[in-house]
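Would you mind keeping the following structure in view while I ask a few things?
One protein chain is absent from this view; the other protein chains keep their places.
Take a look at chain A:
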């Protein structure tokens, strides 16, 4: 196990390096010039060059990348080109809002997706399966910005049950207030996640039902619900773990669109602003941060595999 972790961590280094090079390259290749946001119409060409020089943007791209990498290794993700605040602090500031929203949405989605997926899979092609499938397709197809606006219109404007935007009422700071503001974005995100989880779990269920152990359980006279929720469900946990591992990246990168629609002050909306403003350091910081979490999430999933299914001993197979 220890070996597995060590190997995975070593593998992560080249991966992160490649991610950072690709991301840096893409940002550099994108049209637009960050210096423009510092330029006023009455500045002369020399002034503009001076700004470019002060920002280090007059150096070749590989030199810029090297400087950034060295700083990064010493734990400094750089400073925003727009507001000069440390990128690391800006990201950390926004983690609680995003992690809270995404964490709850993902957890809810999985809790709902497991029973629905089991029911759909075990009733393959029957009415209930088709109904659940339709629901899943809607969830995958409907864009969140539209669903978000619809939810705001219905629950905030028409019914007045919930606030339409933001994370809290101005000047208030109670948990209940934040929860009220979180319900709509959470519901919209849950719906999206739920739909894709459902499809994994349904197909997992279908293939598990063909396994011998299921036939044996039936032969012993177990009830269908017992078979499904006691035996099949255990096996379904494997794909769920994979999904969870992949979702850890989402936990912090957040949902660009949903956060923007609901004015939720998370990393998604920070990233959106950075992309629009060509704020290289912030874009890179967020990308690296999420790549790091993705690597970590996958590692965690691998470890949990071993726990969920002792037959899987990844670390030892190849050694």
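Methods note: a residue touches a chain if its C-beta (ideal position, glycine included) is under 8 Å from a C-beta of that chain, and two chains touch if they have at least 3 such contacts; residues count from 1.
What we mean here is this: contacts and distances are computed from a predicted model.
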Name the absent chain as its UniProt record does, using one of the following: "Succinate dehydrogenase iron-sulfur subunit", "ABC transporter substrate-binding protein", "Lipid II isoglutaminyl synthase (glutamine-hydrolyzing) subunit GatD" or "Cytochrome c domain-containing protein". "ABC transporter substrate-binding protein"
Specify the residue from the set A:87, A:120, A:251 or A:270 that touches the hidden chain. A:270
Please identify which residue in A:78, A:103, A:166 or A:306 touches the non-displayed chain. A:166
Under the stated touch rule, tell me which residues of chain A contact the chain that is not displayed. 30-33, 36-45, 47, 80, 82-85, 90, 93-94, 97, 145, 148-149, 152-153, 156-157, 160, 163-168, 170-171, 260-266, 269-270, 272-273, 277-278
